[in-house]
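Of the protein chains in this complex, one is absent; all others appear in place.
Each chain carries a letter (A, B, C, D and E) given by its place in the written order, and its residues are counted from 1.
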Amino acid sequence: RYGLIEEENQIGAATGLAYTTAGGDILSIEVTHYPGKGNLKLTGKLGGVMQESAQAAFSYVRSRAEQLNIDSDFYEKYDIHIHVPAGATPKDGPSAGITIATALVSSLTGRAIRREVGMTGEITLRGRVLPIGGLKEKALSAHRAGLRTIILPEDNEKDIENIPESVREGLEFIPVKHLDEVLEIALVKEEE
Amino acid sequence: RYGLIEEENQIGAATGLAYTTAGGDILSIEVTHYPGKGNLKLTGKLGGVMQESAQAAFSYVRSRAEQLNIDSDFYEKYDIHIHVPAGATPKDGPSAGITIATALVSSLTGRAIRREVGMTGEITLRGRVLPIGGLKEKALSAHRAGLRTIILPEDNEKDIENIPESVREGLEFIPVKHLDEVLEIALVKEEE
Amino acid sequence: RYGLIEEENQIGAATGLAYTTAGGDILSIEVTHYPGKGNLKLTGKLGGVMQESAQAAFSYVRSRAEQLNIDSDFYEKYDIHIHVPAGATPKDGPSAGITIATALVSSLTGRAIRREVGMTGEITLRGRVLPIGGLKEKALSAHRAGLRTIILPEDNEKDIENIPESVREGLEFIPVKHLDEVLEIALVKEEE
Amino acid sequence: RYGLIEEENQIGAATGLAYTTAGGDILSIEVTHYPGKGNLKLTGKLGGVMQESAQAAFSYVRSRAEQLNIDSDFYEKYDIHIHVPAGATPKDGPSAGITIATALVSSLTGRAIRREVGMTGEITLRGRVLPIGGLKEKALSAHRAGLRTIILPEDNEKDIENIPESVREGLEFIPVKHLDEVLEIALVKEEE
Amino acid sequence: RYGLIEEENQIGAATGLAYTTAGGDILSIEVTHYPGKGNLKLTGKLGGVMQESAQAAFSYVRSRAEQLNIDSDFYEKYDIHIHVPAGATPKDGPSAGITIATALVSSLTGRAIRREVGMTGEITLRGRVLPIGGLKEKALSAHRAGLRTIILPEDNEKDIENIPESVREGLEFIPVKHLDEVLEIALVKEEE
Partner (left out) sequence: RYGLIEEENQIGAATGLAYTTAGGDILSIEVTHYPGKGNLKLTGKLGGVMQESAQAAFSYVRSRAEQLNIDSDFYEKYDIHIHVPAGATPKDGPSAGITIATALVSSLTGRAIRREVGMTGEITLRGRVLPIGGLKEKALSAHRAGLRTIILPEDNEKDIENIPESVREGLEFIPVKHLDEVLEIALVKEEE
């Protein structure tokens, strides 16, 4: 059902946490690629900041292709599409950065993403994870959707104490400083 | 006659169901392709959300070309045009996603679409079918136009009971979760 | 003289019928092509709907190139320009669709268009002719300009009776469902 | 001196006649070309209608390249620049069409334009010359600038009588229907 | 120091004279080129008229490449950047035309520009120098900055008498009709 967590681990789909004036929500970020000419397409009624955030995530992945086990000329052999349903809902902000990066790596490596993991954090070109807003509301929506693990920026660790204990008990919070840690947690191990 | 169902099964034309402030309507979504350079053209006074919806449908088809029996380098040998008459009527929203995808697959495979089938549902990059609004009004317009089968998102199954019984009796409702099911129902079997 | 019918049958120039708040008018739609790189140029202060209408006409012609006796790689060897004088008058709407398609076929095949024929009708990607508005005003302007034959959409046949008899007598009205019929009527036979 | 006629016959510079709310004025339209990739550049604070007018003139020249003694692949070996000084003055309207076409032919053939000739008239893709407004004001400015010959659309011949006799006496008015006539009058004969 | 004249003759940097509602100012116009693909970049918060003016200057240089001793295929081997500091100050108008052309020629030939020369004048595609406004204010700012020579359009020669005598005495005014004269004056002789 839409709005709940995935039924299986997915390749190319990561779960982000959004925060709007209407409260928190979970966001499924989808990435696909196919033979093409190196174009990047961004859809889902994304505002300018979120589009730039996706471009930063894309550049991070391109600059680290070799270490991530991605064929280094993928950028000229494939087109890549990043889409965020539902298509009629406006979305913006930088906090989906690490979620987009994770979905990109998953699509390009074929490694699945753990279905019970949600995440939030701005990404920089160096893979740094910067702080975000609305952690409490995001945690509430993660809890409602059935997630078990929340990856968050280390700079937001201090905000965990403001989350109601009933919510905190059902969720594991993992503060991170760099995208490498996010990928380590969110991607299914190849031997699994 | 315009506004009624097709007189024959068509290649590259699928029937969608639209919902506006003026009520429900049926929508013929046309796709054609011809030798070209890989361009995608979208016309018919489509709003931004509907254009992005068409791009998501196009990416789904490209990422599944092999399974759909589509020549995998069609994207660089053809130009593709998606048009939604009537050209002066503004149209928007994500609910034509599965209709666009179906018309695309029909045009590229040469398989006809059953003339008595109408459909509504948002599509994601993974081919998931997301819920839509206005099912009652859409069903009324389908009934008026002479359709017999309505494909709808599984998440909208609960809304069927709000449709007047006189309308429900003449229509078969088929809830789906994935585009594969849509294609199975809407495309004419090759041996037919 | 400008505003009257052509003095000779023309290659690449078809006569459309327009309807504005100021009444009906005839419209000369010009098409030319020359060695180029496959670009399509649209000029004459055309609104968005009319530009999309020209793109639909162009796609119809490209998808039927072989049947229309047009060299199938014309799209990469020529540039094509569609222009609608007078250049300072804003124009919009989908009803010039079949006129644009006819002028395109004339330019690309070198077959002339009968000077006494005027036409109005929206075109779809499949060559269907959809209904238009303002038939009465269009017929009056056709009569004033000296046209003898009006091609119109079958769905508008019912509107003929609203045209004053004095105008109706001097004009032949030919309702059509598909562009093939338009071309059969408007293009001069090759043996002529 | 700026605002007066050229001191010598020029290659690639034709004199047009403009009409604004501030009265008539003469307009020097400059064209140059140089080795390039087939780009067309339009400058001089030109409005949309005047830019489209230049594109129509350019298409006319391209479609008649052979008859005009222009190398038929000039469009891919040169860049072409059309500029209308003074650069800070906004300009618009279709009536510079034949002036632009004349300057283009002059630049591409190397044939000079007679310095005492001014002209006004919309051009179509077929080289037709359509009527313009403000002939009286244009004639006054032509007279002030020292021009001797005015090329005008045949449909404006009736407006000559409204020009004051003192102005009419010093000017020769030549009504035309087609650009071929304009070129015959304005370009210096090769044997001259 | 910024706002004063250059400390040495410069390659690719010419001094223009600007006139705004705040009075006159000097403007350093910088041009650089480097291996590339033929792109022209314009920066420095330039308005539309000034950008078009730069394009006219660029076309003049391209059409006279041979006479100016510039390699005729420079346009496809280099990218060219024209920048006008200070980057936060809006600038517009056509009067920097000859300054931009001079800086372009300097950059592409490697010939330095005399540090004590300032200039103002619109340029046309044929290299004509058209009149400008604000000569008095421009002369005052040239004087303050330490310039010694002012190149100005011949049509502005009559305005020199309005400049205060104390300013006129320290400056040499050279009226010109064509860019060739500007280059003769502003560029350092090769044997120097």
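Convention: a contact is a pair of C-beta atoms (placed from the backbone, for glycine too) under 8 Å apart; a residue touches a chain by one contact, two chains touch by 3 or more.
Please read these numbers as outputs of a predicted model, since none were measured by experiment.
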Note to self: Counting the whole assembly, list the visible chains that the omitted chain makes contact with.
What the structure shows: A, E
Margin query: Among A:Ala65, A:Ile160 or A:Val188, which one touches the chain that has been omitted from the display?
Written below: A:Ala65
Item checked: Residue among E:Asn9, E:Thr32 or E:Thr149 that touches the chain left out of view -> E:Thr32
Notebook entry, point to check: If the hidden chain were put back, which of A:Gly24, A:Gly44 or A:Gly93 would touch it?
Noted result: A:Gly93
Margin query: Under the stated touch rule, tell me which residues of chain A contact the chain that is not displayed.
Written below: 38, 48-49, 52-53, 55-56, 59-60, 62-63, 65, 72-73, 75-76, 93-94, 97, 122, 124-126, 128, 130-131, 155
Checklist line | Contact footprint on chain E, counting only the chain that is left out | finding: 1-2, 10, 12-13, 28, 30-37, 41, 43-45, 79, 81, 83, 85-88
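By definition in this document, only the chains that are shown with their structure count from here on.
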Note to self: Here's a test of the contact network: exclude chain C and give the groups of chains still joined by touching.
What the structure shows: A, B | D, E
Next item on the list: Give the fewest steps needed to get from chain B to chain E, where each step moves from one chain to a chain it touches.
Entry: 3
Check: Which one chain sits nearest the middle, judging by mean Cα positions?
Finding: C
Item checked: Gap in Å, rounded to a whole number, between the CA centres of chain D and chain A -> 60
Notebook entry, point to check: Roughly how many whole angstrom separate the Cα centroids of chain A and chain E?
Noted result: 52
Item checked: Junction residues of chain B, two or more chains touched -> none
Next item on the list: Name the shape of the chain contact graph, picking from line, ring, star, complete and other.
Entry: line
